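With one protein chain removed, the remaining protein chains of the complex are shown where they sit.
Moving on to subunit A:
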Amino acid sequence: METAQTLYLNLFGEDKIHVLKELLHACVDEICGRPGPTYHKFVNSMDWSKEEYEETYKLISTLLRHPASLYLTEEKMPQEYHELPEQIQQNILSCLKVRREQLTDALLMECSKEKHETVIDFDWRLKLVMGSSKLASLREPLLQLDLILENKNSKRILDFELNKDELDTFINIMEGIVLECKQNN
């Protein structure tokens, strides 16, 4: 299979280098959560079958998704990289060089979502409690906090109500975590 994919990549001749570049960047865009490449977009410029396109696309995206390739050094590149012709290697490397930070961010987010539930959004509402079953008149502000969490394949809302003290402790803990991260560097 690998050899077949490399073969497809060999389709990119000297004159098709800009198409290769476009495909590479489009793949990076997709990883970063933007619209990615489609067969229709490249069918005119490249003149290949759908299967050929799919295989090439798969190879490129696995290469770009591999965290080892972010080091930008020849030695640490994944195995598939070394099987490619030198010109294509160069192009891939330059693309990586330009898009390194974005790729890292995107991969970090993905990895985090894969491992744990990750907060992607939050929402809050302030409510004033006027009374309870025990106290007829009570004026306690309550914050209803919704943390929108995303997992590898599910999305849920974690919601809780906090009074003033609880909110303070919550914020303090969060700030403490951020501070610790900064000090560790």
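Here is the rule we use: a residue touches a chain if its C-beta (ideal position, glycine included) is under 8 Å from a C-beta of that chain, and two chains touch if they have at least 3 such contacts; residues count from 1.
Everything below uses one rule, namely that contacts and distances are computed from a predicted model.
Looking only at the UniProt record of the hidden chain, which name from "Chloride conductance regulatory protein ICln", "phenylalanine--tRNA ligase", "Coiled-coil domain-containing protein 22 homolog" or "Roadblock/LAMTOR2 domain-containing protein" is the right one?
The correct option from "Chloride conductance regulatory protein ICln", "phenylalanine--tRNA ligase", "Coiled-coil domain-containing protein 22 homolog" or "Roadblock/LAMTOR2 domain-containing protein" is "Coiled-coil domain-containing protein 22 homolog", the UniProt name of the unshown chain.
Return the single residue from A:Lys16, A:Lys58 or A:Arg100 that touches the missing chain.
Only one listed residue reaches the unshown chain, and that is A:Arg100.
So one chain is hidden, and I want to know which residue out of A:His40, A:Lys134 or A:Lys182 touches that hidden chain in the complete assembly.
A:Lys182
Which parts of subunit A face the unshown chain closely enough to count as touching?
Counting only subunit A, the missing chain is touched by 18, 21-22, 25-26, 29, 32-35, 66-68, 70-71, 94-95, 97-102, 104-108, 111, 115, 120-123, 125-126, 128, 130, 146, 148, 157, 159, 178, 181-182, 185.
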